[in-house]
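In what follows, a structure is listed as structure tokens, so that the remarks can point back to it.
We show some of the complex, not the whole, and keep each chain where it was.
So that you can tell them apart, the chains are marked A, B and C in the order they are listed, and the count of residues begins at 1 in each.
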Amino acid sequence: MSIVPAYASYQYFRVTSPAEHVVHVEINNPKRLNAFSQAVWLEYGRVFAQVSADPQFRVAVLSGVGDRAFTSGLDVKAAVSDSPLTTADGDEVRRAKLLRNHIEEFQTSISAVEKCEKPVIAVLHDVAIGLAIDIATCADIRICAANTRFAVKEVDIGLAADIGTLARLPKVVGSLSWVKDVCLTARDFSAAEALAQGFVSQVHDDKAKALAAALALASQLASKSPVAVQGTKELLNHSVNHTVADSLRYTQVWNSVALQGEDFATAIMSSMQKKKPTFSKL
Amino acid sequence: MSIVPAYASYQYFRVTSPAEHVVHVEINNPKRLNAFSQAVWLEYGRVFAQVSADPQFRVAVLSGVGDRAFTSGLDVKAAVSDSPLTTADGDEVRRAKLLRNHIEEFQTSISAVEKCEKPVIAVLHDVAIGLAIDIATCADIRICAANTRFAVKEVDIGLAADIGTLARLPKVVGSLSWVKDVCLTARDFSAAEALAQGFVSQVHDDKAKALAAALALASQLASKSPVAVQGTKELLNHSVNHTVADSLRYTQVWNSVALQGEDFATAIMSSMQKKKPTFSKL
Amino acid sequence: MSIVPAYASYQYFRVTSPAEHVVHVEINNPKRLNAFSQAVWLEYGRVFAQVSADPQFRVAVLSGVGDRAFTSGLDVKAAVSDSPLTTADGDEVRRAKLLRNHIEEFQTSISAVEKCEKPVIAVLHDVAIGLAIDIATCADIRICAANTRFAVKEVDIGLAADIGTLARLPKVVGSLSWVKDVCLTARDFSAAEALAQGFVSQVHDDKAKALAAALALASQLASKSPVAVQGTKELLNHSVNHTVADSLRYTQVWNSVALQGEDFATAIMSSMQKKKPTFSKL
């Protein structure tokens, strides 16, 4: 499939459009198990900022190139050389400032999927450890291959996960006992366990089938009102971080304009006439 | 079963008392699949405000009249004619104000079940789509018939659900991936799926059995200290919207009066004497 | 196994160290089914404050002495005589103040496990009702024996649970319908149900096996970087009570010092060299 021209310049990401309004973003660094150096994560942030603003796309699918890994996470070797710890002069506080800003930049890049106004479906497969979980918790819907090997790996390299897993995982699944188990032990967990715990929504036989399912789901979402779909993502993310009362009020304000758009009328009309609706770009 | 006299004037709700201290509220608009027009939801809010204040009742069960639907949700046809969009003059901002206030009134009515000081057990059956989910997420315990067809249907009529589903569903079940799946796709989900995801607590063979189970559960709750039961509802709802520290403090203040009541003494005494306690109205 | 000398003075708790860096705290009041009077809970708070500050330990396991109960909860008879209700002069408000302060002291003692900087694994077995649930919701990981009989029992003695269950349970498991069911009905639930709902992470055949599993898990955690492990506990507990944005920022600040420690270098080096790392006390 050909690269979408507007996304041709990315070095670490392969961006295609397998169906109308659907964008497929692939982490494209398979020789290094799709590991993330700073260059990779900065580009990752830019890809999804572009997708968010790009009216031709309504849904994104995220997966990894190759059959060895979604991503093995942080490229530790590159991380060591990129790190302010390696290069910084100064005392503990000055190193702390550099580290804080470094982590913030990294978090901001990875949060781009959460901030993306369109739904993002992550397809996990093969190795999906460490940063893979930070990435996956930002996605809206998680689908995986049966062979996926998950782990919140950071404890085993001597640190608490700091790119989002610990901030989001308790809000993404129900069992805090399980969350603490996998985060404290850094143990592997399987696709079946991920499904049972609600971390993923579907498990498929292999990567190809998982990806096919994700693309089918993406096409389905792409056929719906983008006003309704994007509003739903926004309001659900708001709800995760606010009280019921705050979210109800925010919803009133949000829908006070959303309901004025043409999508509502189009959808109701199509529904009554049993026709397939067509919606403008958003 | 005869209508409770104080509730005889409602047009769209059938209110009976199948057991001591138990009230059964039925949505009574079966010809229209128990759909909600503005008249229905305003009445719904009033019914549960009355139940909340009525000392003869300690628990409520909510279901739909008939075997076709708990509720098919918004009465779209009526909604279109009730809507400020249809009648409003003025520019985008003036329409927005009317819409905002319209949604607020609607939300407030549906939130009456959450605000009701007594537990409300929802019995879902047959069609339970759209507004049915907004309603169900306000209930305390959800029980359903095996044939229930659930859907967060709003995306398919071109809008983000705005009467509470998106504000409450992430707080009601554990898997955010599942929440986003069903809210973004508007797909049907079954009783079995609802049970597996923790959306409902029990599935029964048919509506009659689900209702019987709900009434048995209601009778059980009605036999307990209303001080303990209503306090438990209040403190759990507080916890959903506050930090642990805030909820612990609120609990101290709440129980500093609750523990002074006669129920505590009565319950302990009955427990020691293996007798069935009797509690005053609340 | 011999008592750890620094913990020899406790009357109601047996404190041993079954493995390096692992502390085992046992509720040691088996004649009274390990029930908690005020003397017991005050001591409980002190034990875990001491564990939190004690650099020789990295993980704690909590269980009950004997084969009859983890704990039957509040020692109701003692509670009645300890209670400000029994002894207080004065009007409703003066009694309320004493009750409020009494509950606060009790909550603070039980919260010591949550506040403990090291992970605490609770091993539930036999009777685990009432206060047992308040205690268990503070632990990080819950493991139980197949014969465990759980219940949020407080409604049956005429009160809303006030030592933490209602504040924490909705944050610990996914299904709010289930939480309200067990909290409102005070019914028993089994180990299997606790596992299915995500309240516990493992069920074992009997107490001995559950304890063995907990100790094995504890040993595994104790072998890891204490900086990573304790940071992970802290950041997950923060996340439960804050927005994603707040937790991401807090994580930056936390890790800006944690990453400077020797554990990160040690862990990475060991990982590269496939050696077992050794970490300093914390």
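The rule is simple: contacts are C-beta pairs under 8 Å (C-beta built on N, C-alpha and C of every residue); 3 or more make two chains touch, one makes a residue touch a chain.
All figures in this text were calculated on a predicted structure; none of them were measured in a lab.
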Since all chains share one sequence and 3 are shown, how many copies form the whole assembly?
-> 6
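Operating definition for what follows: only the chains that are shown with their structure count from here on.
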Same or different: do the copies chain B and chain C touch each other through matching residue numbers, with over half of them shared?
-> different
Cα centroid separation, chain B vs chain C, in Å, comes to 33
For chain A, residues contacting two or more additional chains | 171, 173-175, 197-198, 240
So in the complex, which bits of chain A are touching chain B?
-> 119, 140-142, 171-175, 197-201, 217, 220-221, 224-225, 227-229, 231-236, 239-240, 243-245, 247-249, 251-261, 263-268, 271, 277
Please name which positions on chain A make contact with chain C in the complex.
-> 76, 80, 85, 92, 95-97, 99-100, 103-104, 107, 111, 114, 154-162, 164, 166-171, 173-181, 183-186, 197-198, 240-242
